[in-house]
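One protein chain omitted, others in place.
For clarity, chains are labelled A and B in written order, and residue numbers in each chain start from 1.
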Amino acid sequence: MEALLRAHGITRRYGPGCALCLDSTGADAGTNRCPTCGSVWACRDVSLELRAEEALGIVGESGSGKSTLVKLLHFDDPATSGYLELARLRQLEGIGGIYADGCDWSRDLFSMDRYRQRRVRDASMGIVYQHPHLGLRMGVSSGGNVAERLLSAGWRSIGAMRQRASHLLERTEIPLSRMDEPPRNFSGGMQQRVQIAKALSGDPPILLLDEVSTGLDLSVQARVLDMIRTLREELRLSMVVVSHDLGVIHLLCQRTMVMKNGQVVESGLTDQILQDPQHGYTQLLVASQLQ
Amino acid sequence: MRVREWMDREAAPRSTFAFLDDGAKKDVRRALLKAVAIPGYQVPYGSREMPLARGWGTGGIQITLSLLKPDDIVKVIDQGCDGSVNAVNIKKFYERTAGVEITTDTALATLVQTRHRIPEEPLTDRQILVLQVPYPEALREVEPSEAQTRRMHAEADYARMWLHLYEDIVRFGEIRISYRYPCTVNGRHVMDPSPIPRWDVPKLHMADALFLFGAGRERRIYAIPPHTRVEPLEFEDHRFRVEDFSGKSCARCGATDTFLDEILMPDGSQTHYCSDSGHCDKRRAGWKPC
Partner (left out) sequence: MSYVAVQGGREAIERACEAYEHRRSGRTSAPLELDQIREQLHLAVDRVMGEGGLYAPEHASLAFRQAAGDTFEAAFLLRAHRATLPRIAQSEVCSTGPMRVIRRISSAFKEVPGGQILGPTSDYTLRLLELDPLEDPVERRNHLRERLFSGKEPEGGIPDEFPRVVELLRREGLVQEVTSSSEEPFDITRRSMLYPAPRSARLQSMARAETGALLFLAYSSMRGYGDIHPTLAELRVGYVPLTVTNPVTGRTFVAGEVLVTEAEVVSRFSEPGGEPRFHLGCGMCFGQNELKAISMGVLDRCLRSPSPSCPAEDQEFVLYHADGIESMGFANHWKLPHYVDFLSDLDRLRKAREVAHARA
């Protein structure tokens, strides 16, 4: 399958950095915080490729850098170094300065201005955060939440936006009678489904999921994951799935990357990683989670 | 040279014309040039203290003072009216510090300063309209932080403003913004047109005159150059609408095509007068009741 997104050497450092940082942080050092200067290397030299219509899992414990990685891909936070490119997508053709003539890949998106980054993000990506309050405006109607991305993309018909919002809310099983209610009136599972509808509003080819089912009841979790699987197939989405739960990864993802202390320690086909983990840390993860 | 001589030379008032010293006028003019170059963009500038209070038009006053020439003819209105308190104060100030001629006739003025209205009579390419601005930030409605709104403008991140209008329509069936209606200028910046009623917003679009906006307290200057697109935020299926005066007319001049003030009579009934008093007087002189 063709690659849709590729990133190389993504690094995010919080703090000044020093000469001793590289040797004293990372998976082998067992920490992402430099004992000398106190800098935190949340993500260090991560490279990845996302193919069309595939789900790529990123697994690791908290502090491994997996959520930071997704935030960097979504331009929520600027990367310290590294680059990010997208394949030539029809959704991005209208944004000037993204593609050089004749190139199949975009210019480095990390070094683009914030205005273009936002337009690229609105046209090509949707994100679902673990905490609904990060992705939703709790006081704005659910329909309005879905409409926000459409408005950002230049939609100017109330009727068309309401039609699109009701279609997506129906797909994510929110009763239409509650479309004009704010998400703060809803249960956690419902809020998560509104978030999914919002993420899909602009018809993006790429969906980023950050611990999307964490914190939900088991039965609610199963329903949300099932819905995501159906949507992925029907809408032919490519997804990056971040989770600390190998069960979620196993259910959704064909390929998986394992992260520890900001670094990738192992990557490959999900089945292979689950059946025959190579890195000691992956072995520990698999042993502790899968019976 | 002795210090005393030097001080006498440097400290002597160099120009008493139009109150502000030359340095301050240059500061304001530089900001004006930048504002004209980037229509709708709020240019920060070092606003000076005026002998009128903040919130009483100090931004507009500084623009006018920095532009005035001795042969200018100035009209000042407040809520459309030449005789209203704020307009009278400001005119007194201009007469005293610049000695310029004052008029109530829009057509005669070279420069019109206004609070909350645009004259009914269309302005020409030889005229400048200076608007007094209390809140320069159109996005303040949805975002209290200045650092954030500046970022939003830089990235043309206006979805929240649009969402605000969408929510109004969903909840109330109407956009509730009455005056200070946000507009997109030159297809780029969302701008606060100052507290003019919606009635006056279409006058900003592709106009012949230059519009200058001054916010003294908030230290911002912005502009709409002549022949610039100014589009109120609206939806394809929910158009921008001006105030509705259908079936009403001015009790003084009979106008049915002007912004009307609602006057409560002692008996509790209502009558209407033109808000633009200069225009009303002019029309009345040539208008005979049948």
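Note that a residue touches a chain if its C-beta (ideal position, glycine included) is under 8 Å from a C-beta of that chain, and two chains touch if they have at least 3 such contacts.
Worth saying up front: this structure is predicted, and the values here are computed from it rather than measured.
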Touch criterion as defined above, residue of B:41, B:56, B:94 or B:158 at the omitted chain: B:56
From B:39, B:60, B:80 or B:119, residue that would touch the chain that is not displayed: B:80
Footprint left on subunit B by the chain that the document does not show: 1-3, 6-7, 10-11, 13-14, 19-21, 23-24, 27, 44-51, 53-56, 58, 78-86, 88-89, 115-117, 134, 144-147, 150, 172-174, 176-179, 195-199, 217, 219-220, 243-244, 259, 261-262, 275, 277, 281
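As a working rule, only the chains that are shown with their structure count from here on.
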Centre-of-Cα separation between subunit B and subunit A, whole angstrom: 46
Partner subunit A, residues of subunit B touching it in the complex: 151, 154-160, 162-163, 166-167, 169-171, 234-238
Parts of subunit A lying in touch with subunit B, wherever the complex brings them together: 114-115, 118, 137, 140-141, 143-144, 147-149, 151-152, 156-159, 161-162, 180
